[in-house]
Every structure is written in C-alpha cells, then in structure tokens.
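The other protein chains are all here in position, but one chain of the complex has been omitted.
All chains are identified by letter, namely A and B, in their written order; residue positions are counted from 1 within each chain.
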Amino acid sequence: MTKLYAVTRGSKLNKVLPVIFTALILALALLPKFLAIPYQVKFVQAFILIILATMWNLLAGFGGLVSIGQQAFIGIGAYSLVYLADVQGLNPFLALALAAAVSGIFAFPLSFLVFRLSGGYFAIGTWVIAEIIKLFVVQVKTLGGGSGISLAAFSGMGRETRIAAIYWSALAAIFLTLLSTILLMRSKLGLALTAIRDDQTAAGVLGVNVLRNRRTVFVLVSIGFGLAGGLIAMSNLRVQPDDIFSVNYSAIMIFMVVIGGLGTIEGPIFGAILYYFLQDRLKDYGTWYLIILGLLGIAIVSLAPEGLWGWISRNKFSLFATKYRISQTSKEKGA
Amino acid sequence: MIWTNAIIQGLLTGGLYALLACGLSLIFGVMRIVNLSHGDFSILAAYGVVALAMHTNLILAIVLVLPVMALLGYLLQRGVLNRSLSKGALAPLLITFAFSIIIQNVLLQVFSSDNRSVQSGRFASMSFKITKNLQIGALPLFTFIVGVLLTLGLHYFLTYSRVGRALRASSDDPGAADLVGINNKHIYGIATAIGLFAAGIGGVLFGMRTQFAPSFGPVALIFAFESVIIGGLGSLWGTLIGGIVLGIGQSIGAQIQPSYGVLAGHLVFIAILILRPQGLMPKQKGK
Partner (left out) sequence: MSLLEVNNIEAMYGDLKALFGISLSINPGEVHSVIGANGAGKSTLLKVIAGTMPATSGSLTFHGNDLSKLAPDKRVRSGISLVPEGRRIFSSLTVEENLKVGAYSRRKGHWNLNNIRELYPLLAQRWDRIGFHCSGGELQMLAIGRALMANPDLLLIDEASLGLAPVVVAQVYASLPQITSQGTAVLLVEQDMQQALRASTHTSVLLEGKVVLEGTSSKLDKEAIKRAYFGIEGRA
C-alpha cells in the first residue's frame, strides 16, 4: 500500500479566508458611517503603511531588489496627483489613478539606469536617483519649488465628505494592491520571481528571463508606491519635497517588512500594523523612538530573520494560498 | 582662469571624497557588505573630535578619536555584522541602515541639530598664492595629500603585508582562507576597523572645512558611493580617481551656478552609469 501524495496550494484555512476577507472589506467600507473623523484618518494612515510595506516586500522579498530609493516614486505619485488635480483640473480620484500610472511610466526608463548596479550599490543607487529627482522637482516653479505645494482640488468639498472620500479611496487602493499582489504571486511571474529569489543562476538556466521579470516587478511596485504617494498628498493636502522624498520612508518600509517578515504576503501587513501602533505610542519620544526602532530592527534581523510573522507561522500555515505544499491524500494506491 | 581654479579646487576636494570612499570600498571588497552607515560614522568621528576638543587640543582629540573608530568597527563587525553574513544579502544592508538611523538620532539627541564645525584655527583659512588669480587653501591641499597617502598606504598594505594578503585571500574564498589558518571573523573585523578608521579621517577633515549636522552622514555616503562607482569597483586607485572626477564635476557645476554643484556631480555619476557602468578604472577579472 503506497500513500498517494498530491501537490496542493492552500489548506482548509485558505478556503474559509476569502469569505472572511470579503466580510472584512464590506465592514470597513461601511465604517465612515459610524466612525468619527479622527479614526477614519488613522485608518487611512494604516492603509497607506500596508500598501508601502506590501510593495517594498514585493520588490525585495520576491523580486530580490533591495531599494532605499522608493521614496522617488512616492514623491512622483504625490506631485503628479497635485499637478493633475490642480494644474490640469482633473477629478482628484481620477488624478490618483493617473498619478499611480505616471509613477510606473517613470519607473521604466529609470530601471535601465539602476539595474546597472547590484546588491548594496543598487540600494544606494536608487537613493541617489531619488535625491536627483527631488533636486529636479525643486527647480520647477509650478510645483512649488523648495517649499512645496498645497492641494487645492478639494476646496469645494466639505470636510466630512472629503475625509470619507479619501478613506474609501484608500480602502479601494489597499484592496486592489493586495488583490494584485496575491494574483501576481500565483501567476507565472510569481513563480518566476520565487525561482529567481531562491537561486538566480538556476532560474536563468531554466529559461527564466531574470532581467525582464525584475524590471516588471520594479515597474509594478512603483505604481503601488505612486498610489501611496497620491494618497499621502490627499491626506496631508500638501506636498513638501524634503518630506515626500525623504529616505525615512525607506527606513519605515524596511522596518515594517523586516519586523513582519520578508517574502510572505502576511508578513508586511502584520509589520505595518505593528509599526502603526508602535509609532502611535512612541512618536512623542522624538528621536528616541527612531533609535528604539533601529535597535529593534537589528535584533529581529539577527535573531528572527524571518520576521515576527515568519517566526509565528513557521511555514506551517499561511493566510494567502501562494505556496505549494505536498500533502497526503486520503486515497491509497491499492494492490 | 576661473575654470582652472574650479578644476583645481575640485581636484583637491576629490581627495576628501577618496578618503570618505576608500573605507566603503575596502569593506565591500573584502566582505561584499555595503555599509549604509559609512557616512554617519564619518560624521560621528567629527562630532567626537568636536566634543573632545572642548577639553583638550585638536591634535590630541583626533589622535584619541580615530583609534576609537577603528575599535568600534572591529567590535561591530565581530559582534553584529559577522553573524548577518550567513543570513542572506539583505541582512547586512538592513543592519547597516539601522546603524545609520541610530547614529543620526543619537547625535541629534546629544548635539542637537545645530551646525557644528571642527575648529582648526588659522589652518582653516590659510592659503598659498600660486599666481595672481590662483589660490590654494592649506586645508584642501592637506586633505588631498592625506587622501593620496592613505590610498597609497592601503595599496601597499593590501599588496605586501601578511594581513593585507589575508584580507585579499579571504575576499577571494573564505573557505579556502580557513584552510591556510586565517580566522575570517577576525579578518573581517580588521577590514571594518580600517574602513571606519579611514571614514573617521575623512569625517574630521570634512568637519574642518564645512559646517555639519547629524543629518550630513547620508550626504557623505552619497559622495563616497558616487566616487566608488565613477572610479570603478574593486580598485582603490579607481576610488581616488572617481573622487577627483566627482569633485571636479561638482566644482564646475558650482562655477556655473552655486546651487548646481551637487546636481552636477550627480549628473556625472549618471553619465558614467549610462556610458561606462564598469567605471573609469575597473578591477580586471581575477586581479
């Protein structure tokens, strides 16, 4: 009697989850009716963090590209939103979608530049690119120069309506981002990326076009970063070059992903939520909170390199069915 | 004549960039670690000298700070970074980035964000008149000479000394280095110690000619990085040349418009990345 094994993706847990998530999304959508404005704002902040963490994880954990310059695309998204909504007079929510696209459009040619570097030098290179973009943007008078620019597109709207609208946009954004990420990882691209991440040379030899796949990820995540940038601009009603292009965004993203766990979809979400509460608690401590964050980051990388989520789930289960597993089926090969 | 002046100033500044960069280059060469906190350590040294110089004279302050930088490098490498080498390419990057954040914020906490400088008295303003229109500052000249000497010194060290050979062997094949009796953990510590020592020298000289704040670490890192890339990976002399080219680029840009200096440097970097990504003097394969 030999047991039969089947290659499956997902377990019983995974079948229940889509139902839970749909319910969750619906519940969240109804929130503005019941929730006071400050809490809606908090949710928007949390959603933005989750998008940033998920995108950075996609780039680094799946794409194998560690970048500390993604704030370039956050900035491009933010400025594009302001430009399209104010200067071009488009509907701000349409402008949001377009701003994300603009980010992607910039990412394509930039990828040719940064891909000439690898490893740690790639990381710094992306940062230098972000600095250069900032220096160029600051020269443009229409975009407010060095002191930044305000978003006027919402001036006709009442505050409650505006916050609710931004809330729903952020909700839609996070839904789309997570959905795309899951679909991407279950797709051929996702498989290719996992292969590249595990062994670049072997993947190449098997016919995976490493460069093209990486470029695709790079461009796709930049759309996500642009989306986040647009949302940030909408929430703050203002874009300031030193803030929006700040490398602190990279620090925060790295921290969220490392804490949560690189290379899984759940990890960054976990990390983002954890970070949100941490910075909510600690932001009064000023510089100390960043020092603590830094030390915590080092501790986790050294002691639990798979992140807190990785440590908790330890390959036993995952919320999103993206990994293949071998499981015993109930059938047996009879004689 | 203004252009000649600009070029010479840029050349001399290049020496400073080479100083800031050679440690970065060495650490990467031996361990494939890109130390994202390299610039912050430079600035840390400058602050150290500023703090000590309040109680003693400048020379003594420098003499005390630099070995401390080396020791710090050794301890951090052996205590934290060595462990991360086996955890994939991401871990050292994350850890050095965390170092960067910690250093900047500790400095902010201790020294506040006010601009500081390393006071060197008359030395900072001394200059030599070469011709009617050409003046060379003593400090920039001194910095350049130190930069060249350090590059030379490191080159000789790596080529002819027992430990230098061990560093190169370890960088080629750490497993084989074990087999000839080299303790890689210790060697890596030495590399980082030298790297941070060099960063310290760069930081102190930087602090003598420019005002600085805790947030200047990243600026130093970017200049160091651009010097390494322009010059070509794996070559100390390349890093020196890269620093000089960067310095000259910035200087010419600043001559056109004062605020264009840094941007011009970035553009030179981008140009090299597009036209000659291996750098101006890249290391040949195998040597």
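In the analysis below, contacts are C-beta pairs under 8 Å (C-beta built on N, C-alpha and C of every residue); 3 or more make two chains touch, one makes a residue touch a chain.
Bear in mind that the values here come from a model prediction, so they are computed numbers and not experimental data.
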- Query: Taking the complete complex into account, which shown chains does the hidden chain touch?
  - Reply: B
- Touching residue (missing chain; options B:Ile130, B:Leu152, B:Ala176 or B:Ala271): B:Ala176
- On chain B, the omitted chain is touched by residues 162, 165-166, 168-169, 171-173, 175-184, 285-287
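By definition in this document, only the chains that are shown with their structure count from here on.
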- When the centre of a chain is set as the mean of its C-alpha atoms, what distance in Å lies between chain A and chain B? 33
- Message: Per the contact definition, I'd like the list of chain B residues that touch chain A in the complex.
- Response: 28, 32-34, 36, 80, 83-84, 87-95, 97-99, 101-102, 105-106, 108-109, 218, 221-222, 225-226, 228-229, 233, 262-263, 266, 269-270, 273-274, 277
- Item | In the complex, chain A residues that touch chain B | 60, 66, 68, 113, 116-117, 119-121, 123-125, 127-128, 131-132, 135-136, 247, 250-251, 254, 258, 262, 287-288, 290-291, 293-295, 297-298, 301-302, 305
